[in-house]
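Not every chain of the complex is shown here; the ones you see sit where they belong.
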Amino acid sequence: MSRLVLMQGNEACVEGAIACGMRFFAGYPITPSTEIAEYCALRLPMVKGHFIQMEDEIASMAAVIGASVAGVKSMTATSGPGFSLKQENIGYASAAEIPCVIVNAQRSGPSTGLPTSPSQGDVMQSRWGTHGDHPIIVLSPSSVSETYTLIIRAFNLSEKYRTPVIFLMDEMVGHLREGIEIPEHIEIVNRKVIKGGQSQHMPYRIPDGECAPVFAPFGEGDRYNITGLIHDESGFPTNSHIEANRMITRLMRKIEDNVDDIVATEERYTEDADIAVLCYGGTTRSVLEAIDEARSKGIRVGMFRPITLWPFPEKELFKLSGKIKKLIVAEHNYGQIVLEAERVVKNNCSLKFTGKVDGTLISPAEILRAIEED
Amino acid sequence: MASQLVEKYMRTEHLPHIWCPGCGNGVIMHAVVRAIDKLELDKNKVCIVSGIGCSSRAAGYLDFNTIHTTHGRALAFATGIKLAKPELEVVVIAGDGDIAAIGGNHLIHAARRNVGMTVVVINNNIYGMTGGQYSPATPAGEFGTTAPYGNIDRPFDIAALAAGAGASFTARGTVYNPAQITSCIQKGILHKGFSLIECISVCPVYYGRKNKKGSVIDMIKWQRDNSIPVEKAGKLPPEELKGKIVTGVLSQATYPEYTEEYAKIIEKVSGGINYEQA
Amino acid sequence: MSRHEIMLTGSGGQGMILASIILAQAAILENKNAAQSQSYGPEARGGKCKAELIVSDSFIRFPRVTNPTFILALTQSSLDNYTEGISGKCIVMADESLKVPYWLNPDQVIRVPVLDTARSRVGKLFTANIVAVGAINKVLNIAGWDNLKKAVLMHIPEKTEEINIKALKAGEMMLCSYQPAPSAERLLIA
Amino acid sequence: MVKLVIVMKTLKTIDKWCKGCGICVEFCPKNVLGLIDDKVTVQNKEECIFCGQCELRCPDYAIFAEENNYEQAGFNARQ
């Protein structure tokens, strides 16, 4: 039987990660993600894992990639300013296909901003923050319970597709304590691994039926080269434009061809809805409350929530937009995912945005107002 | 067929390497494998970690677990590898720019923590890969493409900087004396903790040309004529050491190694309370 | 359906956050829903302190306090700051040492000697938060004694069990004779 | 029985790898080497003392002494 436990979002993030095998964490303190590092410092040695506080966020990201290369599931956590600093090495992990999970507990920006205030201002950055075309997966939880289960999914996707996964929390969820049920049974996906001196091994060739190259952990007998330069299937750098095209296209397709597996969404009360509110992360909580209220007033409104923010659930939203009259995008920023929504929805239904940039949460009342206005 | 050593430790299918004629990188890479060979390390347990630069391309040519990372970050990647799998023998190869310009912070912190790894710095006094800009190891007054009027920065003494930050082993050699480099690297690997070997290299193409140092042969001879073994240097007055290269094992001390200390924590708490049930 | 929106306010060192966690824990042990959070000063530093807690029988959607139903205030500035504009139905528990602002209806205010009880009766000022936990639970009836005690023990440092349980009891005791004003009663039962 | 092992050393060069830097030529103590068309060539093979300097110094691993060991079968050392 599963147990009901009181847990903070940041803590659930660590416990979920440990539950699915995370055994290395490198980080640098920053509000509001700091508790994640603190819990890891406490918990990891108990499960024979390693925690290290590095000299900065760049080094933390590098160490996480290093540990993953050695075969260990690895994670780092940060917030806005630190997330900006990690970008170069996130791109490296993306290009060299090193699984790892980067938690960004968002706070109010830009720059140092309001360090202790909630926000969802890094949504576009999480997709586009590093230079060059690159694949990325971004997930966003809306409760402490979901934080626990979704961080496991983050690792699963990262391991399966050998790509960095951004776990985009908000301060609101990170600092919230709720009762959660620790699931008895969780599904764990580990990266496929090759070991033991297959010298003919092409570490970046994708075997039939796989969606990513099979991983050869350092130190297990399969010596090869990893680089952030354009490389061929052997892992050696190349200037060949044929190889360059092959590599980048394959990286991007790894995600594109598997959107159905990667994308997760939640819909509520959309069957009969005239209006849908698109929201994600912590904002969902206000939206649910507002919808309840609105429905009690007879307004037929539903919710559409991308759990996977990137790749963006185009298909799902497009379908929904054909059924409703109005889509309200509610996000805790100046307008980011709404741009994607506009792109996807086209002229299918009308579109309205409700955002906020003052460091306080969007309240249910504000959402309700947006629903009632037309 | 190349020499036995080269065949055994290098990815010969990728040779000749991309380095310019006469470049010191090849000699130093040779010394690295010679040291590893002498120590009879298990190839599967050796990791070579490099950053970005001419020198850092070495990783690709070596038949170990090799990773060519981002500019300046090799030590931070290496720290992750070593901590995750302490049984690995981690060797970092990095240029003077990589380790002391953009990577300076990781250098001082890795040295301070005393993480068990060996850092081979290829110091050619310039940014080679990007075409000859001055580096933190370019002597004051010399030229680079970004120092057209002579460099006004004072250079670092890289080995001394590392020692000052806490490196428990530092040494220096020159391309003129590959045997000495080999022996320093060997000692560095054997040393428990963080070790750094500064290898004074030659970049005839950029540093040499920009500073009218003559041919690569002239440059190597200059090294020969201006190196002083540390044993001898200790007896000389500071004036006589100006502009000279002091070679050999420069410093060595015993401090707790980081991964061993961490192992003790794990030992202590991993059998301990189950936090979830607390 | 019962739902409490609780704010515990005071100064940095008074352990309001811990108190709110313990109450949340007690609620969880009672199989209720709880959502606890806190507000921070610049970055994570100390200073003024407010902890929020929602306890409800049903799933908690928006987990922050919008209409407080109960406020604990242990310092004058928190009492002044956080009670302005609240509903007349919100119960305010204020330390006895504080001056009750004019805008509060005396009926809605419970004045209790939290700090003094901790200092004099329990013997350690730092137990004030646990004293408060006992008192609050007496009023709001979040959990039964066993679960309340269990919750306290789950969150305090080793070797402080005895004094904290003493504080908890003292907190309960303090309110033994408490009779909610009729207006407040409605709220507590709702 | 004592085995007699004959060690044959041969100076080998790899044209494809040699970049003609001339370092080996300069530092060979016996003037064994030269450059032709920017490629190393062994010019006075007989003079070579297999000191290893050229192998040690060549940045391109383009010159080295190959060692071949032949066992003289059935050889009995006088005791």
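Letters are used for the chains, namely A, B, C and D, taken in the order the chains are written, and counting of residues starts over at 1 for each.
Keep this in mind: a contact is a pair of C-beta atoms (placed from the backbone, for glycine too) under 8 Å apart; a residue touches a chain by one contact, two chains touch by 3 or more.
In this text, all values refer to a predicted model and were calculated from it rather than measured experimentally.
S.K.: Since only one copy of each chain type is displayed here, what is the full stoichiometry of the complex, written as a formula using these labels?
M.R.: Summing over the structure file, the composition is A x2, B x2, C x2, D x2.
Everything that follows uses one rule, which is that only the chains that are shown with their structure count from here on.
S.K.: Taking each chain's centre as the mean position of its Cα atoms, how many Å separate chain B from chain C?
M.R.: Centre-to-centre distance between chain B and chain C: 60 Å.
S.K.: From the mean C-alpha coordinate of chain A to that of chain C, what's the distance rounded to whole Å?
M.R.: Once rounded, the distance between the two centres reads 36 Å.
S.K.: Along chain D, where are the residues that touch chain B in the complex?
M.R.: 12, 14, 16-17, 19-23, 26-27, 55-62, 64-67
S.K.: Any idea which chain C residues touch chain A in the complex?
M.R.: 21, 24-25, 27-28, 31, 33-44, 60-64, 66
S.K.: Considering the complex alone, what residue numbers of chain A touch chain C?
M.R.: Within the complex, chain A touches chain C at residues 4-6, 31-32, 34, 115-116, 172, 175-179, 285-286, 288-289, 292, 361, 363-365.
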